[in-house]
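Notes follow once the structure below has been shown.
Missing here: one protein chain of the complex. Every other protein chain is in place.
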Amino acid sequence: MLEIRNLSQYYGEFCALKDISFDLGENEILGIIGQNGAGKTTLINSITGLGGRPSGTVRLDGTDILGKRPDTIARLGVARTFQNLRIFRGMTVREHLLVAQNRKLSPGRKLLPNFRNTEDAGVDALLEFFDILRFRDDDAEGLSYGDRRRVEMARALAGSPKLLILDEPGAGMNEQESEVLASQIREIRERFHTAIILIEHDMSIIRACCERIIVLDHGQKIAEGSFEQIAADREVQRAYLGEEDA
Amino acid sequence: MFSQQIVNGILLGSMYALLAISYTLVLGVLNMLNLAQGEILTAGALVACAILSAGGSMPAALFASVLVCIALSLLVEFFCLRLPRGDTQVVTTIAMGMILQNVYTGLWGSESIKFRGLSSGFAIRISTLEFNATQILLLAITAALMIALSLLIDRSRFGREMRALSDNRTAARVSGVNIGRVTVLTFALSGLIAGISGVMAGMVFTSVTAFTGGTIGDKAMVAMVIGGTGSAFGAGIAGIILGIVEILSVGYLGAEYREIVVFPLLILFLWLRPSGIFGKGRVERA
Partner (left out) sequence: MNVYYTGLFVTFLINVLCALSVYVILKSGQISVGNAGFMAVGGYVAGILSTVYGLGIPASVAAGSAAAALCGAVVGIPALRLKGTYLVIGTISFTAMIRSIAQVLDITGGAMGLKGMKRIGILWIVIFAVLVIALLFLFEKTRYGLDVEAVAADSEAAAAAGVRVILIKVLSFTLGAAIAGIAGGCYAHWTQYIEPSDFSTSVSTMMVLPVILGGRNRIAGAVLGAAVFTILPELLRFASVWRMVIYGVLVIAIVIVKPDGLISGRKRHA
């Protein structure tokens, strides 16, 4: 459902991405790994329309989305979370989800006041899934780091996306939490039928969730395959561990 | 006559240029727009006017003006930069400007006061142009100040610290720049420039009111943007060009056309090239 061909991104002279190509099928979980600065977030930003002048082709279900505005891309069914959580200051958890759902409403409906109604069932179900239902009417900003992360994910899912992009959702988690997250990601795929792109540093999560993994290094794709395949790849080892003595 | 108007334009523009430099210094180094700067200039003009009217000498008037303006600038630094939260700083400068303007009206009324400039009949004639003592002094002051500023920014340690802070605040702090000190000194410097500009305004317009600095400030801001924020050189050139454009507009189109070329010009720049002519290209994008 997602086709990427020869995606490149330059910031002035600096080449952040070079000739990235890969596919993503419906309901697939794809992992993207790489050292810091390898271009993972840049890749996501290029796909979601945030910044720079990327070149190449990015097709979502046949529609060209490269270079489109971020809200247009979001409305086409792409949702994402951010590495540095971007919570809306001053809004409750419930309101975060309502905003994300706004894209599904007609302008007429949007002009009507916000009464509690049937949409709330969907919102509540999502909050329940992430175990943050009890925070529903609280200021999202005041929650713990982990809960804010869950709000971000709930917000992303609230728009019923076809493609969900998670940018380091496991950052700062301990082993237990990572396990929970990993199974949660798999459950998201089952329950909400979204394709997922997962950027992570935590290999246990990658291994537990992803059928296929792409490795980036200095803006280029250096390997693609299952976890075992890329773990055995010489290029990958070199990128992560430095030059091995021959 | 054309060449005489060019000269007048340069004189007017020098004032814009200097004030524009003071705006761009604070904006470039401290990332803050001081909307009270026009009113600080007014203070300088009014104080100098008072001293001259009381029989004081021009150097005394200049000194007093600079002193007052530096003091006011430090007040702005404290109440509008240091204390308030980041996104409210501009608003506090608006309030400060309002306070100052009303203080002036309270002390001096809103009428125009005659500025007793130089009374010498001394004049230099170069072909068809005539420069009287006032004009010579103004040009001399402008040139001297611009050279001094240029040396300060390029050659001194303070200048280096200002530039470091302007380029990358975090890197500057890490490499040992005393940000608090540079902040205060930058404000003091902008106050000094405002003080000198205030005296110049009195000489150029031969009278001052509580509102003198306001219009000059507006145009200096235009010059700053067109010249490119962060570039004192750009601000200076743009200021002079603006002065020339203004005088020519009045001369060839009529008095009511004074402003009409200047502001649309700015809007054009904001649309097409917000970083200005010499700007560093680092403009915040929405």
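A few points about this structure:
Each chain gets a letter, A and B, in the order it is written, and its residues are counted from 1.
Just so it is clear, a residue touches a chain if its C-beta (ideal position, glycine included) is under 8 Å from a C-beta of that chain, and two chains touch if they have at least 3 such contacts.
Small disclaimer: the values here were computed from a predicted structure and weren't measured.
Checked against the full complex, the candidates A:50, A:143 or A:231 give a single residue touching the omitted chain, namely A:50.
Which of A:71, A:128, A:211 or A:228 touches the hidden chain is settled by the complete complex: it is A:71.
In the complete complex, the residue from B:79, B:158, B:205 or B:233 that touches the missing chain is B:79.
Counting over the whole complex, subunit A has residues 48-50, 69-71, 74-75, 79-80, 82, 86-92, 95, 98-100, 102-103, 105, 109-116, 137, 155-156, 159 touching the chain that is not drawn.
Across the interface with the omitted chain, subunit B contributes residues 27, 31, 33, 35, 79-80, 83-85, 87-88, 90-92, 94-99, 101-103, 105-106, 211, 214-215, 217-218, 221-222, 224-225, 229, 256-260, 262-264, 266-267, 270-271, 274, 283-286.
Here is the rule we go by: only the chains that are shown with their structure count from here on.
Taking each chain's centre as the mean of its C-alpha atoms, subunit A lies 49 Å from subunit B.
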